[in-house]
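A protein chain is absent from this complex, but the other protein chains hold their places.
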Amino acid sequence: MSIEVSGLTKRFGDFVALDDVNVSLPTGQLTALLGPSGGGKSTLLRIIAGLDTADAGTVTIEGTDATRLPPQKRNVGFVFQHYAVFKHMTVAKNVAFGLEIRKRPKAETARRVEELLELVHLSQFSHRLPAQLSGGQRQRMALARALAVEPTVLLLDEPFGALDAKVRKELRDWLRRLHDEVHVTTVFVTHDQEEALEVADEIVVINEGRVEQVGTPDQLYDEPANDFVMGFLGEVTTLEGQVLRPHDIEVATHPVPGGVQGRVERVLRIGFEVRVVVAVADRPDVTVVLTRTHSRSMHLEAGAAVWLTPAEGAISVASGRQREAASA
Amino acid sequence: MTSALVERGSPPPVDPGADVPTGGGGGRRRPRRSRRSGPRSTLTRGAGLGLGVAVLWFSILVLLPLAAVVAVAAEGGVSGYVSVLQNDQTWAAVTLTVTQAAVVTVVNVLVGTVIAWVLVRDSFWGKRLLDVIIDVPFALPTIVAGLVLLSLYGPNSPLGLQWAFTPSAVTLALAFVTLPFVVRTVQPVLEELETDVEEAAASLGAKRSTIFRRIILPSLVPAIAAGAALSFARAISEYGSLVLLSGNRPFETEVVSVRVLTFIENGNNTSAAAVASVMLFVALVVIVLLDVLQRRVARRG
Partner (left out) sequence: MASPTATRTTTAVPVPVKWTLRLVAVGYVFFLVAWPLALLVQQTFDGGLTNLLDALGDEQVISALRLTGIVAGLAVVINLVFGVTISLLLVRYEFPGKRVLSALIDLPLSVSPVVVGLALVLAYNGRNGLVGPELEAAGFQVIFNSPGMVMATCFVALPLVIREVVPVLVEVGDDQEQAARSLGASGPQTFWRITLPSIKWGVVYGVVLSLARSVGEFGAVKIVSGNYTGRTQTATLVVEQKYQNFQQGEAYATSFLLILVSIACLVVVALVRPQSHS
C-alpha cells in the first residue's frame, strides 16, 4: 500500500472536517476522492501532503510514518486548484524549482525540465511567464513542476475545478493518459462524479468527514453502499421507500400487480428523453425517465392515471438517510 | 500616496483547509475559520522567535516610552492634571488646536471629496499632475512645508497677504499637511462605485440630486469618516509646519504640541507628560474609531 491513513480526525473550531477516516490507497493507482463541497476531501488531501496537520490519526507514505513530517520532507507532488504558479518565474524556472532546491546538477536539471515540458506539451513556452499562459497551460505547468521532483505520490486538489468545461474534459483525458505513461501513485480530489468515474481506477466517496464507500467506478455504480453514494453518482428518485434511477421505473397506463398508482403532473421533453413527474399519494413526487418513442406510444399527458413498478434488475437501496446532497 | 495608509482592512484570518463550493472557480476556496474557535497559535519555532524579537523591539521603541509618559503624568495625580489643564495658556492652546483641527477637517471633508470626485470622474489636461501634487504635503518635510507656505502667505507675499503669525496661519498649515487624507480614502471607494448603479437609479426616475444623496453619498460616508478621523488626528498633533509660520504666540497661535515643547524646554516634564498623555488618549480613540470604520469600509468593498 502506498498511502495508509488511519484514525484521521480534524476539526476547525466546531466544524468537524474529518471524523476517524481510514483509507488505504494502493501503489501506482489513480484514485479519486469524490464528494460534495465541504465534505472534507480537500482537508484529507492536504493532511496527506503535510499542508495541514490532523488533530488525531496517522499518515503512512510508502511504509514511512509521515504524520509528523513537514511537507518538504514527504516527497509528494501537490497540484493546487488555482495552480499556485510562481508568477515571477518563467515556465522553465517554475518546473526547475524543486530540482534547484534539491541542488541537482545544472545539466541534469535542464534535461529533466526539457523532458517534462515535452511531456506536458509546453516546450515552446519554456521562457514565458505564467501570466502569458492560459488556465489549462498553467495547470499543465503546475503538474510538470510537481512531477519534476519524482514524487512518491502525486496529489491534485480539484485540479480542473477552475477551468472551463471544454478544457476540463481535455485535461481529464490527458491526465488519464499521462498516468498510464508515468505510473506514479496519484490521488485527486473532485466534486464532479463524471470526472471521477471517467478517470479514476478507484474512487473514495467522502461526505461530512466520513468515508461512505471505496470501490471501482463499476462497483460504486452497480453496488452503491447507501442512498448517498447512489444519489451522488447520478440522478435518483424514491418509489415506495426504495431509491433508484429514474430510468429504472416502468410505467403502465393500466393497473399492474404491485404497481403504485399515481397521476402524471408534468411531462418535459429534453432531447431524446422524456421526463415524467408523477404524483403519488402521501409521498414525494416520483420522477421517471422514458425514451421519447416509448412515451409517445403511451400518450402520456398531464392528468393521466399511471401505475409505477421498479424495472426488472433495477439497482436500488433503501432510503434510510435522506440527505439534501442526493438531489444535487 | 497616502491611499494605502487608510485602505487596509484587517487581514483576514489564515484559511484552514476545508473545502467549499467550487462553482465558478472564482470564489474563495476555503471557508473562514468560525469566529468562535478563538485565537489559536499556528506559530512555528522560527515564526515564534521572529514574533518575540519584533514585539521586544516594538516594546522598547513604542510601548515603554509611551508608558513612561503616562507614568510621569500620573506622578502629579489628578490634581496635577487639573492644574495643568486649568492653566490659561494651556487651555487656550487646547481650544485653539481642537477648533482649528475641526475647521480644517470640515474643509477637508468638503474639498477633499470634491477633489476625489474630480480625480475619478472628471478628465482634463493636467489631471495627472493634480493627482501627484496631492501627495506632496505627505512627502514634504513639515519644516519645509512651513517655509513653502510662508513664501505665498508670509511677509513677502506676492498677493500682499500677511497671514503669518495669525490664527489663519495655523489653519493654513493644518490644511496643507492634512490635504491628502480625505482625498486618498475617498478616491478608491469612488473608483469602485459602479456607474451602473447610478444609471439604474436614473432609469428608476431618480433626479440627479436624489442619486447623489441616496446612492453615492451613503457609500462614501465610511471612507469620508475614516479620512476625517485621520485628518483630525494629524491636525491636533501637528508641530513642524507651524514652527516658522505661526510664530507660536501664546493665547493666539500656540497649539498643544508647541505648548508641550515649551514645557519640555523649561524642564517641566510632569506638565509636558500630562498634556501629552491627553493627546495620546485622543490618538488612541482615533485609532479605535479608525479600526471600526475600516472594518465597515472593508465590508462594503
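In this document, chain identifiers A and B correspond to the written order of the chains, with residue numbering beginning at 1 in each.
Keep in mind that, in the parts below, a residue touches a chain if its C-beta (ideal position, glycine included) is under 8 Å from a C-beta of that chain, and two chains touch if they have at least 3 such contacts.
Since this is a predicted model, take the numbers as computed values, not measurements.
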item	value
Chains on display which the left-out chain touches in the complete complex	A, B
From B:L96, B:V170, B:V189 or B:I211, residue that would touch the chain that is not displayed	B:I211
Contacting the left-out chain in the complete assembly, out of B:V82, B:A139 or B:L217	B:A139
Omitted-chain contact residue, chosen from A:L8, A:V21, A:L34 or A:L51	A:L51
Footprint left on chain A by the chain that the document does not show	49-51, 70-78, 80, 82-88, 97-98, 101-102, 142, 145-146, 148-149
Touching residues on chain B - with respect to the absent chain	1, 4-5, 7-8, 10-14, 39-44, 46-47, 50-51, 53-55, 57-58, 61-69, 71-72, 111, 114-115, 117-119, 121-122, 124, 126, 130, 132-144, 147-153, 158, 172, 175-176, 179, 195, 198-199, 202-203, 208, 211, 230, 233-234, 236-240, 243-244, 256-258, 260-261, 264, 269, 272-273, 276, 279-280, 283-284, 286-288, 290-291
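By our rule, only the chains that are shown with their structure count from here on.
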item	value
Distance between chain centroids, defined by C-alpha means - chain A, chain B (Å)	51
